[in-house]
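This structure is in structure tokens; I'll ask about it shortly.
Here is chain A:
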Amino acid sequence: NSGSSSDDTASEGNCGYKLAFFGALTGSAANLGVNIEQGFELAIDQYNKAKGSTCIEVAKFDSQGEASVAPGVARSLVADKKILGIVGPPFSGESEAADPIFESAGIPTITPSATRVSLASKGWKVFHRAVANDDAQGPAAAAYIKDNLKAQKVFVADDQSAYGAGLADVVKSTLGSLVVQSDKTEGDGKQADFSALVQKVSSSGATALFYGGYYTNAGIIRKQLTAAGWKGTLVGGDGMKDPGLSKASGVAAAVGTIVTCPCSPPEAAGGTFVNDYKAKWNQDAGTYSDVAFDAANIFLQGIDAGNNTPQKLNDYLKTVNYKGIANTYKFTETGELDPSLIKVWAFKFDNSGDSKADVEIKTS
Partner candidate 1 sequence: MSEKASFRSNGGVRGWYGRQPAWVQWIVIAIALVLAFLLPYAGDIPLIGPQIVTEGIDWPSALFNMSYYVLLALGLNVVVGYAGLLDLGYVGFFAVGAYGTALLTSPDSVLYADTGWKWLMAVPVALALTMVAGLILGWPTLRLRGDYLAIVTLGFAEIIRIFATSTTTLRGDRGFASIPHPPGTWNGEPIFGVTDAVPYFWLGLVVIILVILGVRNLDRSRVGRSWLAIREDEEAAEIMGVRTIKYKLWAFAIGAFIGGLGGVLFAGEQGFINSQTFVLQFSILVLAGVVMGGSGNMAGAILGGALISYIPDRLRGISLGDTDLYEYRFALFGLVIIIIMVLRPQGLIPSRRRAMELKDREKEVAPQ
Partner candidate 2 sequence: MLLEIDNVTLAYGRIQALHGISLTVGEGEVVALIGANGAGKSTTMRAISGLRPVSQGTIKFDGQDITKLRADLRVIRGVSQSPEGRGIFPGMTVRENLEMGAYTRRNRTEINEDLQRAFTLFPRLKEREKQTGGTLSGGEQQMLAVGRALMSRPKLLLLDEPSMGLAPMLIQQIFDIIVEINQQGTTVLLVEQNAQQALSRAHRAYVLETGRIVKEGTGRELLNDPAVKDAYLGVA
Partner candidate 3 sequence: MLLEVDHVTLRFGGVVALNDVSFSLRKGEIFGLIGPNGAGKTTCFNAMTGVYRPTSGTIRFQGESVVGKKKHEITRGGIARTFQNVRLFPEMTALENVMVGADAHHKTSVISALFRLPRFWQEEKSGRARSLELLRFVGIAHRAGDVSRNLSYGEQRRLEIARALATNPTLLCLDEPAAGFNPAEKEELLQLIRKIRDTGVTVLLIEHDMRLVMGVTDRIVVLEFGKKIAEGTPAEVRDNPAVVAAYLGVPTDAA
């Protein structure tokens, strides 16, 4: 228990607190939530191991990713006075419902993935976003389609989720006249027969389809497109960055599918993260696992520095400049990631059935 800190007593005194994960652990959106939670828990685990004791406890709160469930769960979270900080909520919708409660309780949050632009403009002092918002991701995806795929005809569709539609709108306006046609589908679990969309895409002559939505729908769409003989490329955002896509569509159909993400490749994550994660959870780190890992470490570092109330921890976040495995983090006044630190990467599905880093996309 030598500790790396020069101030052993302080860090001893800073034990007995909790950090919380708030997000979907069950329900149809659980996959993304679990990825994040596992990254978060791994960080705390390693911290506690280093300390040799369970210094900081993990508290998990399952919101099911649903806005209607979130407030009640959030209230039970804020009732726990030992909680100093929250990683989450992962989704934008539940953030809208739960963040006001965290705000009024003054508990700092770092979301590794809720990318809706407007979240930062609500005046919440506890809100921090460790990734770029949709305004950064959309143009990047568009740039990739234009510059890397060199597509002349693009079809844009989305699933009408706040996330997917927002992204698709940005892509559409950025691509301008390259967009030959567009469509909207119903959301996850509400539609399985996409034959009308497939037919429209095939007959439009588009060589690229941008789909704003989650991997569940995207997998089916990719499969049905291939079955109908369409040979173009499917492009999507972070919501599609999950091996689940190829599990549904079959690896062969998924190969070549491009997903963008305001994150860096986890395999590029510094240190031993990739292996540690695999060792602990017996599965590969997923989307935003690394960011969640970083977010947790930001809190841990803050606590180590003696910020043992939510208030202090929140103030600490204003000053933080943390170099993690996925990125370097610095927050603006509104809690956004400092623009200079924003990274968007393109990933490509390959024969392994998962997406591998392709290129970092530079917009502008």
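In this section, a residue touches a chain if its C-beta (ideal position, glycine included) is under 8 Å from a C-beta of that chain, and two chains touch if they have at least 3 such contacts; residues count from 1.
The candidates came about this way: all candidates are chains of the complex that A comes from, given by their letters.
Fair warning: this is a prediction, and the values are worked out from it, not measured in the lab.
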In-complex contact of chain A, chosen from 1, 2 or 3: 1
Complex contacts: residues of chain A adjacent to candidate 1: 26, 61-62, 66-69, 71-76, 78-79, 93, 96-97, 100-101, 103-105, 116, 118, 122, 160-163, 165-166, 184, 186-187
